[in-house]
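All protein chains of the complex are present and in place, except for one that has been dropped.
What follows is chain A.
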Amino acid sequence: MPPQKPYAFATYRSEDDARKAHAQLNGQKLESGGNAVTLYLSYVDSVKNEGEASVRFPEGLTLLEDFVSPEEEALLLAAVDWSTSTEAQKALKHRKVKHYGFEFRYDNNNVDKDKPLPAGLPQECLAVLQRCLHDGLISVLPDQLTVNQYEAGQGIPPHVDTHSAFEDTILSLSLGAKAVMEFRHPDGRAVPVVLPERSLLVMKRESRYLWTHGITPRKFDLVPACEPRSAAPEPDVSSHSGLTLSKRGTRTSFTFRKIRHQPCCCAFPSACDSRGGNASCRPSPPSLPCCHGDAARLEEEYVHRVYDAIAAHFSSTRHTPWPRVCSFLSSLPPGSVLADVGCGNGKYLGVNPQLVTVGCDRSGALVQICADRGFHAFVSDALSVPLRTASCDACISIAVIHHFSTQERRLAAVRELVRILKPGGLALIYVWAYEQEYNKQKSKYLRDHSKQHNGEKSTGVPEESRGPHTEPNVLTSSRLESKHCGDLKDEGKLSVHTNRTAFNSQDLLVPWHLKGRKTQGEEESCCRFSSRGEPSPVSDSSTSSDSRTSPNSKPSPTADANQVPGGTAAPVFHRYYHVFQQGELEELCCGVNGVGVQTSYHDQGNWCVVLQKE
């Protein structure tokens, strides 16, 4: 049973009844709300009770149901004139957005406080706001309103409302349909909250300043089966008894906020832009190291621990040896001794069985995978390889040296490769290139941006971006100015790269979205109802990266895969990389005595050299 999917369990009084039910119902096609559905029944030994304890609301969050009457709801919805939305917006099928009072800008996630919009808030809102004042939910009338209209399948990526733009209390009125909003704490806790129609969500303090909130773009939500009583203000979506599917309708939210004019002084500086924090759920990123100790610690955190954690998933995406590496291996005389330094999951260890091959890697988990496959491998660091000097006829280092965080360490890694070579021996080195586009050909890494399936570099899930989805900037190969910063902020901090886009900096953290045994392309709906109305059968949980994506499912524009109410989001790991500029690898190798660069080329987003020891 693939995990993170909704299942319904039926118990029969007798085996006979169960058999009859199975015979009659399995494979039956039904009509359900305009969609054709096929029922699939399977016997299970037992129902796993994954009942989690009831999840509490984030601190400072209140949900008030039936805050407006149906008449008021109709009035408010009618007050918004959507006729001004552009053709482009319609074509993009994004949620519709309209601002009142002040314009919210999605480029800097802030408000133009000096340029209030001519019309203030619609007067239809006054009654509701007076009610909020009267009930003590707010002490000052809001002066900014953002109306969002979400059709089924639309959402908004997780975010924290900018601290410096708005005061503490944020009010959000849900009209037209219900939806589930997900709150996420930086420590990974996730709380799904059902927002019924005509309910008011009040976000204060921790729920407003620290937790992110977002709406998964999908057509069905998992909600409690019984209607929550208004006396129970915290609907328990996470308990697995009494869940059902709720089809999304068109939901319109009215979010009222008060513009902040003084810098924010909240109790959550890590997420506060007034205090140099950042609002995404990540710890403060590291700086570039300036000594071996710092470098080793950085690499421990952002390379070694990550590979050990993602080993199985990583290995499943690394199964196709690169042709030019294979040619190199096949060109070696039979019986040659080959060392693969940084062998990973052993992808290259079996390519040429006529060689005497041994692999080593820093990750015990990856070396274990090599051993399971019958390859000879051991755990070691590339900076100190326990092989005798001049003992190898050839060695390879594929996608390894770019994980070293200082130039000295990268140089030391090359020196080790050369040391273990016999005179005349060859070394092949591949490192990730800063220039992903070369000779006007985009690398597979960039090309896979639109395909959304696991590629050779990393799982390609675009980073969350707010507002309309923008095309990535593609950099054609150009020399990097030493002061040019994109990923690397001025304070020398590493920042996180957006997968499958061009690199803005040479030193960065690249996300890896750890996936379980779920195939890609399933982000849209938690039970695989597609836009064509045909369900896709629950597929085999294949982990290979060339597994079929369901032909019916649509990749989501703001992918945040593995979102299921009551479950936690897929963990994201960050790997450190130093991507090499054109010529940089050659230059590095020239710093090593007794070796010459035989060939140098660009291969699918990598800079490559073949070295020969004198």
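Keep in mind that, in the parts below, a residue touches a chain if its C-beta (ideal position, glycine included) is under 8 Å from a C-beta of that chain, and two chains touch if they have at least 3 such contacts; residues count from 1.
Convention: contacts and distances are computed from a predicted model.
The UniProt record for the undisplayed chain lists the protein name "Multifunctional methyltransferase subunit TRM112-like protein", from the options "Vacuolar protein sorting-associated protein 29", "Multifunctional methyltransferase subunit TRM112-like protein", "Basigin isoform X2" or "Sedlin". Among A:Val111, A:Ala177, A:Leu245 or A:Ala296, only A:Ala296 touches the chain that is left out of the view.
Although one chain is not drawn, the whole complex shows that of A:Pro323, A:Pro386, A:Gly583 or A:Gly596 it is A:Pro386 that touches it.
From the options A:Ala371, A:Leu411, A:Val496 or A:Val597, the residue with contact to the unseen chain in the full assembly is A:Ala371.
Listed by residue number, the positions of chain A touching the unshown chain are 293, 296, 334-335, 337, 353-354, 356, 358, 360, 362, 364, 367-368, 371, 376-381, 383-388, 391.
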